[in-house]
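Here it is, the structure, as structure tokens.
Up next is chain A:
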Amino acid sequence: MSEGGAAVVTSGLTKTFGHQTAVDDLALEVPTGSVYGFLGPNGSGKTTTIRMLLGLVHPTAGHVRLLDEPMPAHANRVLPRVGALVEGPAFHLHLNGRDNLRRLDAADATAEARTSSARIGAALERVGLTAAARKRVKNYSLGMKQRLGIAAALLQPHDLLVLDEPTNGLDPQGTREVRHLVAGLAHDGTTVLVSSHLLAEVEQMCSHVGVMSRGRLVAQDSLAGLRRAHGVRVRVTTPDLAQATDALTVLGLDEVASSAGEGASGQVTAALGDHAVEAVVPALVSAGVRVLGFSADSASLEERFVELTGEGFDVR
Partner candidate 1 sequence: MSVEARPVRPFAFWRLVGSEISLMLSRRRNQLGLVILAAVPVVMAVAIKTSGDTGLMVSVANGTVLPMLALMMESAFFLPLAMSLLAGDAIAGEAHGGTLRYLLVTPVGRARLLAVKFAGLLVGAFFGTFLIAVVGLVAGVMVFGSGASMTLSGTAITFTESLGRLALMALFLALMMTAVGTMGLFLSTLVDQPLAVTVGCMVVVILSWLTEATSQLAWLQPYLLTHWFLQFADVLRDPPLWSRAVKGLGVAAAWMAVTGAAAWARFTSKDIGS
Partner candidate 2 sequence: MAVLGVALAVPALVQTTAKADPTLPPITAQQLVADVIAAKPVAMQGELTQTMDIGLPEVPGGVQKPSTLDPLNLLQGSHTWRVWYDGKQSARVALVDGTSEAAVITNPTDTWVWSSSTREAVHSKTPETSGAGPREELNLTPAEAARKLLTTADQSTTVSVAGTTTVAGHAAYDLTLTPKSGTTLVKKVSIAVEATTKQPLRVQVYSTRSSDPAVNIGFTQLSFAQPDPAMFRFTTPPGTKVTEKSADTTGANDHPSMPTKVDPKSGHKPTVTGQGWGTVVVADQLSDLSGLPAELQGVLSSFPKVSGTWGSGRIFEGTLFTVVVTDQGKVAAGAVPAGTLFAALG
């Protein structure tokens, strides 16, 4: 695997269930060595995408390459190099934590039986479950199960970790620990793909971000790149939404969006780009738009994502 290549590449990746398109023409690119935040509201297609990456679900169309190998054709070659936590932890509830890990270790054809106990002990230690290792998983809290799931992904060294909502159910302390864990792994050179519906989490952990909305990838860049790309956005308060939208579009502004507000007036926003801010209001006025308010400011990441996805994010 070449340094600087991509650990995950998809092209035209599509999955339909009956008439419903869960994932639509996805072109994902997770750079090697990055911590990639796969961000999107619940139901936006993140988990289905992750299932396709790991060969659990067969794509309706498109291709997946994982660590430079086609999936699912080379699953047996690729997956030993990938650790995964998919859609929440799942264990045999009547077995204790250690026995559950032993089962998964036994399932790994590349794992040496002789060193199994040492591996399991180390993984449990790493997620702080050593004390609870002999407790039945039935009696674990959601956070403990989550940590056990991460321990399972850490049984073997991996080139790529796929963590689907790894902080789900964790308390703030647990969340911090996962963040440190991910940072440590990334520092050691492991590429990490973390899915989340929490913007704050992604902002704190990730170097790269892909944003999913209704099955489509609506943005993908490094975190810094995304921040830079925001630039300045103008915001017009007016009752004439349609005329304002037309006027801004004619002026050449991008990403024009309007939203009806309370009462007669609403808001129209657009990315200013290279245009001069002082040209905007005269253009609106000459187009007959009644401008009730005007502002030009740098949008936060959150506002940006709300625009991209049309939905709000939970913010801690």
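Going forward, a residue touches a chain if its C-beta (ideal position, glycine included) is under 8 Å from a C-beta of that chain, and two chains touch if they have at least 3 such contacts; residues count from 1.
A word on the picks: all candidates are chains of the complex that A comes from, given by their letters.
Because the structure is predicted, anything quoted here is derived from the model rather than measured.
Taking any copy into account, the candidate from 1 or 2 that touches chain A in the complex is 1.
Contact residues on chain A toward candidate 1 in their complex (touch as defined above): 1, 51, 54-58, 75-77, 79-82, 84, 86-95, 99, 102-104, 106-113, 152, 156-159, 188-190.
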